[in-house]
Each structure stands twice: as structure tokens, then as C-alpha cells.
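Missing here is one protein chain; the remaining ones are kept as they sit in the complex.
Note that the chains take the letters A and B in the order they are written out, and that residue 1 is the start of every chain.
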Amino acid sequence: MNKIKEIIKKLWQNKKTRFGLIVFSFYLIIAIIAPIIAPPYRENDPYIVKQTGFSAIPQKPSLKSPFGTTQNQYDIFYALVWGTRMIFKITAKVIIISLLIGIILGGVSGYFGGIIDEIIMRFTDIILSIPSLILAIFVIAILGPGIEKVVIAISFVWWPGYARIFRGEILKIKSMDFIKYSQMIGAKTLWIFKKHIIPNAIYNVIILASLDISNIVIIASSLSFLGLGSPPGYSDWGQIISVSRNWIISGLSSIEYSHTVVIPSLFIFFFVFSLNIISETLRDIFDPKLN
Amino acid sequence: MLECLEEKEIISIKNLSVKYNNFYALKDINLSIKEREVLGVCGESGSGKTTFCKAISGIERYNGEIKFLKKSKIDFIFQDPSSSLNPRMKIYDIIQEPLIVREKIKDKKIINEKINNAILEVGLNSDLLEKYPHQLSGGQKQRVAIARSLVTQPDILICDEITSSLDISVGAQILNLLKDIYQKRKITIIFVSHDISALYYISTDIIILYKGLILEEGKTKDIIKNPKHPYTNILISSILTTTKKENIKIKNNTTKSKCIFSDKCYKYSKDCDNYENQLIDISNDHKVRCIKYEKIFN
Partner (left out) sequence: MKRFLIRKIIFLPLTFIGITAILFFIINTLPPQTLASAYSNSEKELTSEELNTIIEKYDLKGNIIKRYLKWLSKIIKGDFGYSQTSKMSVSDSIKKYLPATIELALFSIIPIFLIGNYLGLKAARKKDTLFDKITSFTSSFLYSIPSFIIGIILLFLFYGILGIFTPARYSIETEILISSGFFKQYTGFMIIDSILNLNFRVLLDSIKHLILPSFSIFLGTSAIFIKITRNSTIEEMGKDYVRTLRAKGLDEDYIFKKHIRRNILIPQITVGGLQMIRLLSGVVITEAIFDWPGIGSFGVKAARQLDISGVMGFVIVVSALFIIGNLIIDLLYAYFDPRIKYE
């Protein structure tokens, strides 16, 4: 816990990263207060985008809809705000699930070695040899579209990376004498994992996970954009871009409707950009120590 | 130099050998370790001394017999305190571990008491308990390792090169500490080191290991003052300059001898060729594996 405070302090000191942290917190706050600033349109499912009217043509920003609307009157502000909440939910779930699986399998693999290690490592090798978006598309083809399926698909593609890193850390630690000592005095394997291995090995994995957030956001949005995630009319960044694109392709678009493209793009861009700035500095902080 | 006056045997080792694939890490080890003995195990890397520790600890498979003549608690101290202490654990928790794992003590009061006693016994301050290993010096860390190993009152303590990664003065302090502990408790120590002067200081008995075989064994007094194996002599000549002679050194001979030390021995001659490494009794406790033992001084 103290270490996290230390890290945030260091990030704050760097001017670039301070900007990144502020922007990121801004989005975090939006995600949390979404029900307040964009009151749920439908009670059963607040993620269904508010529609402000019946026109098929996008409306410019006004008092009624601060960011304007897309075709069929989907309120862009509503969609982006609830989409922020959605993306935080998806990313958090993916990271937790893939970390859990990665640590368990990587841990078993690294600590016990032998055939189990071989099998698990071959398995991760194979998954890692297929580009992540492609494999995620495959998994969704099997499971069917939907947000929960997106979470499962991305977690499936993501855990091998964590498993490998964790295993590597364990191999480094396994040969340390303090592990041998615990084994020699008869400590059970679970005890050794809990007290010695995990506290030492997990550090790097957590860092990796935090650097990964922007990648997960991009792949989740990409899957939605391709129509494999949320259904149409849902508050999801990928969906919004897809709707935006449809209007351009329809041939009816022109500079008048730039708000349908520019606003969502800038909104998503700043989020990813802030994450990237933070990642860069995080990497620098931890690099010398990693060695 | 310490002397052990006990007669009761605590560890009986008969025909111990450890084989890895094609070679013997240990061979033909026969020892009777008495209670309150400080057995010094001297050898270079590859001599089998670590394998010896592992075998006694029970984490290495061996052939032969290692019998403990009563139920004994064994504890260990490793060479490098940076590696033997978990960098993410407080000192308090490090010392606490054997109490929880081995003794299964749950009462916080008892644990506190034992830890405080242990930390005082090794000459450290109890404010160290809240610190992490990287905040301590090498000597302090090694003392923590000793405290950890003593907190459950073990019967047998195995020390594997515990002074080798410390400065000489710090190492000397540790040796003194160990001596104090030994004199206050009823404890048997197996002290492994390549440094024969340390063994001279602290052991009651010494065995000299070379390529898995004991080349010489006996009471410290005998080994140091009256060495019978050329290898022992080489080791001793590095600390006792009075007996140093020009030609007592490691040689490079090409021989087809059956004696395991021939190709490095300064006393090698053709009579050694047929010597098959049998153990020869010189006196009650003093044994050697060499046929030139009568005339090791040139």
C-alpha cells in the first residue's frame, strides 16, 4: 500500500505524468458519477443510450444534448459518459480474471516445474503465437457477441502473458535460500507461496498489468466496434465509433456533422493518451529496479 | 579451539554415499557425531560439503544410513544472508516463521517473548525487529539468520559457510557469537567452511572433504598440530606460517593412480598407484586416507 502511494507521488512530480494523472482521474470521476450527470434513460438498463428525438439526422450540440446526437438521435454525451463507466468495468474485470489465472497457472508452472511446467508453457506459447485481436474474435465467434463474452475472450487471450512473467519471477525466487529454509523446516507449499513467493513475485506482474490497461481498452473497443461486443444502441465506445462511421459511409456526412466524429474521437483519445503517458513514466520508474 | 567431552552419540552415519548420474558427490562416509560436538567440515567447492548438509537435513537422497539417536530438531544457517532472508518480510516475521511452522505456537505473548530473547542472544537491538533486511548490514543480517535458527531451540545446527560472504572482522564476530551460543546451550553444530582457521577456532572435530571422500578426520588438536594427509597439510600451511615449506603445495601430476588425490599431491610416488583409498586408523579418533602419513613433511 505504501508503495502505491510512493509511486503516485513520483508520478505527480513529473509534469507530463501529472497531466496524465489528472486526465485519468477526470475519467474515473465521470465513470463514478455517471448516474448523476447522465440520469439513466431506461431503468432496467442504464447503458441503453438516450434518444432525444426521432430525426434520422444527427443534431448539433445544444443545451438539450451538450455533445449533440448521432443519426437516430442517440445522445453522444450520454453514450460517452456511460461508455466510460462500461470501459472501466470491462478493464477491471479482465485484469482481475487474467491476473488470477495467470498467477495460479504461472505459479504452479514455475514452482513445481517438470511436466506440468512444460505443458503449461507450451499452452501459453501457442496462445501467444496468435495475434490477440484475432484470437479474441475467434473466442467470441464461439461464445456469441456480448459484453460479458468480450470480458471472457480478452481474459483468455491475456492471461498467458501474466503467467509467463510470474513464472519467470518464481524461477528467480525459487533458488533463493529463504525458500530453501522454509522448505527445510517443513513449511507447507501453500505457506511458502503465501508468505514468500507471491509477495516477491507479484510486484512485476502488477506493474505489467497496470501498463496493460490501455491495450485492454483498445482491444475491448475494437471488438465492440466490429460488432462483436455490445449490441447497437448501447453505451460503448466501440459502438459509438461504429455509429459514427456508419454516418460517414452513408454519404450524407459533411463538415456540418463533424461533432459526430470529432467529439467521440477526442474523448476516447484523451483517455488512452493519459494512460500512455502514465505508462511511459511507470516503465522508467521500474526499469532500473527490474534489473 | 573447543573440546567436546561428551560420549553420547547423536548422529550415526554409516556408509553414506550420494550419487548424481555418473559421479559420487559423497562416498564412504562413516561418522559418529557426538552430542555437543562441533564438527568442522572443510573442503573446497565440489568437495561434497553442501551435499553432506543436504543429506543430513533430509532433502537429498542418499544411500547408506543416517540415524539420529534421539528425536532431534535440525536448523540451518546459510552462507548469504541477502539470499536467506526474505527481502519483503520484517525481521520480526522472519524470526517468527519457524515458531509458527515448526512449533505451531499461536500465542502471541509466547512468540513475542521467544523472539525478543533470540534477538538479544545474538547481540541485536529489538528496534531492528520492525525493519527490513535491506536496512541491515551483512553482519546484522547474519545475526538475524542465527536468531531465526535458534529460536526453536534446535538440537543440531548446520552452518554452511556462514562467514564466507562477510568481511573478515565481521566474520570473526559471528564466530565469537557462535562460540558463546555453543557454550550456553546444549547444541551440536556442524560447521562447514573452506576456511580452516575458522574451523580451528570453533570446531571440536574436523573432517577434510575432497571430491566426496573424507581424506582425514579427527580431533581439531590432532588435525591442526599433527596433520597426516598432504592435502590437510596444504590447507594448514596457509594459516600456520611456521610450518610453511616451499614444496608443500598443490601439484599437477599426470598419474594413473587409484588414489583420489594423486594428481594434485606433492608426495606422490609410484607406490601410491595401487592404493585404493582405504581409511587408515592412526589413533582412536584420527583417521586418514593416505599411505604416506608417516612422512608428510619432506
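In this text, a residue touches a chain if its C-beta (ideal position, glycine included) is under 8 Å from a C-beta of that chain, and two chains touch if they have at least 3 such contacts.
All figures in this text were calculated on a predicted structure; none of them were measured in a lab.
Student: Which of the displayed chains are touched by the chain that has been omitted?
Tutor: The omitted chain makes contact with A across the full complex.
Student: Which listed residue (A:7, A:261 or A:285) would be found touching the missing chain in the intact complex?
Tutor: Only one of A:7, A:261 or A:285 touches the chain omitted from view, namely A:261.
Student: Out of A:182, A:221 or A:235, which touches the unshown chain?
Tutor: Within the whole complex, the residue contacting the unshown chain is A:221.
Student: Using the touch definition from the top, which of A:7, A:28, A:137 or A:208 touches the missing chain?
Tutor: Result: among the candidates, A:137 touches the missing chain.
Student: With the missing chain put back, which residues of subunit A would touch it? List them for me.
Tutor: Residue positions of subunit A that touch the missing chain: 122-123, 125-127, 129-135, 137-142, 144-145, 214, 218, 221-222, 225-228, 238, 241, 244-245, 248-249, 253-255, 257-258, 261-262, 265, 268-269, 272-273, 276.
Rule of thumb we're sticking to: only the chains that are shown with their structure count from here on.
Student: Cα centroid separation between subunit A and subunit B, in whole Å?
Tutor: Between these chains, centre-to-centre, one finds 55 Å.
Student: Please give the residue numbers of subunit A that touch subunit B in the complex, ascending.
Tutor: That would be residues 176-178, 180-187, 191, 195-196, 199-200 of subunit A.
Student: Give every residue of subunit B touching subunit A within the complex, in rising order.
Tutor: For subunit B paired with subunit A, touching residues are 57, 59, 74-76, 78-80, 83-89, 93, 97-98, 101-102, 148.
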